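Working notes, beginning with the structure itself.
Yeah, one chain of the complex is gone here, protein chain that is, but the others are all in their spots.
As written, the chain order gives the labels A and B, with residue 1 at the start of each chain.
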Amino acid sequence: MAWASPVIALALTLIFGMLLFAVLGVDPLRAVYIIFVEPLTTGFGRAEMVVKGTPLVLIAIGLSLGFRAGVWNIGAEGQLILGALAGTAAGLAVYPAEGLWVLPMMCLAGMAAGAAWAMIPAVLRIRFGANEILVSLMLVYVADLWLSVLVSGPLRDPDGFNFPETRLFTSSMILPPLFDGTRAHMGALAALAAVVIAWAVLRRHVFGFSLDLFGQAPRAAAFAGFSEARTVALTLGIGGALAGLAGVFEASLSAQLKPSLPVGYGFTAIIVAFLGRLHPVGILAGGALMALTYIGGEGAQLVLRLPAASISVFQGMLLFFLLGADVLTRYRLKPAGARTAPPDPAGVDPLSPATIGAAAGVVAAMQAGEGAAAPGGADGGGAGGV
Amino acid sequence: MDFSVLNPVAIAAALMVAATPLVFAALGELVVEKAGVLNLGVEGMMIIGAIAGFAAANEGGSLTFGVLAAMAAGAALASIFALFTQGLMSNQVATGLALTLFGLGLSAMLGQPYAGQKVPSFPRLDLPGLTDLPVIGRLIFGHDPLIYLSLALAVAIGWFLTRTRAGLTLRAVGENHDAAHAIGCGVARVRTLAILFGGACAGLGGAYLSLVAAPLWAEGMTAGRGWIALAIVVFASWKPGRVLIGAYLFGGVTIAQLNLQALGIAIESQYLSMTPYLATILVLVLISARGARSGAPGSLGKPFFASA
Partner (left out) sequence: MTDVLLRVDGVTKRFPGVVANRNVSFEVRAGEIHALLGENGAGKSTLVKMIYGLQSPDEGALHLRGAPFAPASPGEARSAGVGLVFQHFSLFEALTVAENVALGLPKDQAGRGLPQRIREVSKSYGLPLQPGRIVGDLSVGERQRVEIVRCLLQSPRLLIMDEPTSVLTPQEVDTLFATLRRLRDEGVAILYISHKLEEIRALCSAATILRGGEVVASCDPRQETAKALAEMMIGRGLAAPSGPAETSGDVRLALEDLSLPSASPFGTSLKNITLDLRAGEILGIAGVAGNGQDELMAALSGEARTAPGMIRLDGAPIGALGPMRRRRLGLNAAPEERLGHAAAPEMSLTGNAVLTARGTVGLAQGGWIGFARARRFAEGIVKTFDVRTAGVQHAARSLSGGNLQKYVIGRELRQNPKVFCVSQPTWGDDAGAALAIREALRALAEQGAAVLCISQDLDELMEISTRLAVIAGGRLSPPRPTGEITIEQIGLMMGGGHVAA
């Protein structure tokens, strides 16, 4: 029943979104149609869903590993920018050489740079206990400014009349299309591969096991013999590498690097990760839905003259309702004393312990009424050090 | 290099203007965190305050009305957070992030008609004679009333937390919610009130940006100040007086960066613009390395389930 709360959350978001549109004087039904339905009716819309879903799924998979373990990487947007920068720099460094090796080299450079950028919050947390939420987030602003410096300086197109943008990429630097005539590209396969690998690792591998353990009970994880420093470094590193890869894809897609490259995928991926219950398959579905709102949002911008940022109203609402629906559905689905068996073999709750793990405690508390015999304060989450 | 473009008194005044939104937002968050709640939605509440204040002042023509509207809007957004984290026990980190996303989007949507609009400007505290005193006069007097309010608020919160019974209860709830519950404090009620207060303060900080500092409305104009406010609370070790120091330091970095640009220092402006963010990281590292969490409320960020 893990899908129940996303569905409820989506329905509530639609209802409240329509109310909001009505207040703003926009026909609610038309707005919902334009945002959520129209993109699905055209081939272009469906291809664009793949285009926008690819970075969202890639990044969300990486973030979900950390979120499971209570490592809050909020700076994927910055890691994406660094990936785009490094990938572009690597590709342009060999300009105008061509060959099949160029694109993989760019991808490796981008992943390395994204991971390195994510290592900053990782090292600062491990070494000094600095809160990774704030550090990774501050680094987004830094990365954004750095992108602006580099494309107006070292990476600027020498023949480009001083515009802050790089050369146009050679054909070797551009991802081959998945289907001819569309923008959907081979990067989607990388996203799918990430989903499959993450699924296997979370289901069966000791690393996946250790992530859930850290998220649920950090002391038990230490007792089990897992290193917190290693977990922090690995989850942030993997998250950064996947975000960096998404950055290379984005640069490759627009065939040049411009300051306008980052459009917020790194932040939206956080919602995708939660919407997908931090489960790889769920993330795939969540990524598709969020991609839809992006395309629909563009439509709404054109047709309804709504600002681009209004789409994040929907995204924020969706996340709210998801968090609320989680508690409510669990309350209904799991009466005390009749705990159902967790679905996967590890018996690991598929949901983020940090988000929801504590919910079991709430459930008990709600049932026993005020001041009940709930199991003691599950240390459900929170980045204590902020 | 032409140093004549630098006027120390004007720089000091600009510094205060840059710091004041941070003072409001960080003081509000300090109270919230003292009650044991981590609200990462400061950025969202600030920007909602910015647009609500601007819109209200623009439509109603009254700055007071604008400020009140901003506080109400910030508190309204905070009430969503309170409902989810205190009522539904959702995770505070995730809910705070949702609040920020929601606030940024909603403000962009609501603010669309207000781009390029104007609001009346704030009266300055102008005391004939005193304001005209050289240097001192301009440093102490001649600011807008909200700056004085922000300073008074820091004093008031310090007094409230250490000298009143309600403040003691709030600290108790933040320190150990199980013990507070056991002796009969209403944990959820205290926390909800703190969250609402924090929202009003963040809204006020946002309004200061759009009504005084800018004064105009631009999408995403808070530009990460809500997050910096969170860092300032850590920097301040949860002490109101140190919030002032922290906010003025950050304001100073911002102003220094602008003035260096004015001096025409041969460095890309972007590198200078990075300094507040890098300074935040540096401060976080220094604070965290110094004494880990000395001063952090014991129950910060942990959900409370009535279990007694």
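Definition applied: a residue touches a chain if its C-beta (ideal position, glycine included) is under 8 Å from a C-beta of that chain, and two chains touch if they have at least 3 such contacts.
A quick note: this is a predicted structure, and the numbers were derived from the prediction, not measured.
Undergrad: Please work out which displayed chains the absent chain touches and list them by label.
TA: Contacts of the unshown chain, counting the full complex: A, B.
Undergrad: Given that one chain is not shown, which residue among A:152, A:170 or A:227 touches it?
TA: A:227
Undergrad: Per the definition of touch given earlier, which of A:72, A:209 or A:294 contacts the omitted chain?
TA: Residue touching the absent chain, from the options given: A:209.
Undergrad: Have a look at B:140, B:155, B:182 or B:286 and name the one touching the chain we're not showing.
TA: Once the missing chain is taken into account, the touching residue is B:182.
Undergrad: Just name the one of B:11, B:168 or B:245 that touches the chain not displayed here.
TA: B:168
Undergrad: Which parts of chain A face the unshown chain closely enough to count as touching?
TA: Answer for chain A: residues 204-207, 209, 212-213, 216-217, 219-225, 227, 335-337, 339, 341-342, 345-349, 353, 357, 360, 364, 367-368, 371-373, 375, 378-379 touch the chain left out.
Undergrad: Write the list of chain B residues that the hidden chain touches.
TA: The missing chain touches chain B at positions 165, 168-169, 171-172, 175-176, 178-180, 182-185, 292, 294, 297-298, 308.
Following the convention adopted for this analysis, only the chains that are shown with their structure count from here on.
Undergrad: I'd like to verify one number: the distance from the centre of chain A to the centre of chain B, where each centre is the average of its C-alpha atoms, in whole angstrom.
TA: Distance between chain centres, rounded to whole Å: 28 Å.
Undergrad: Residue numbers of chain B touching chain A in their complex, please.
TA: The touching residues are 33, 38, 40, 44, 80, 84, 88-95, 97-112, 177-178, 181, 219-220, 223-224, 227, 230-231, 233-234, 268, 270-271, 273-274, 277-278, 280-281, 284-285, 288-289, 292-293, 296, 300-308.
Undergrad: Quick one: in the complex, what on chain A touches chain B?
TA: Within the complex, chain A contacts chain B at residues 20, 24, 72, 74, 124, 127-131, 133-135, 137-139, 141-142, 145-146, 148-149, 152-153, 267, 270-271, 274, 306-317, 319-320, 323-324, 326-328, 352, 354-356, 358-359, 361-362, 364-365, 370-386.
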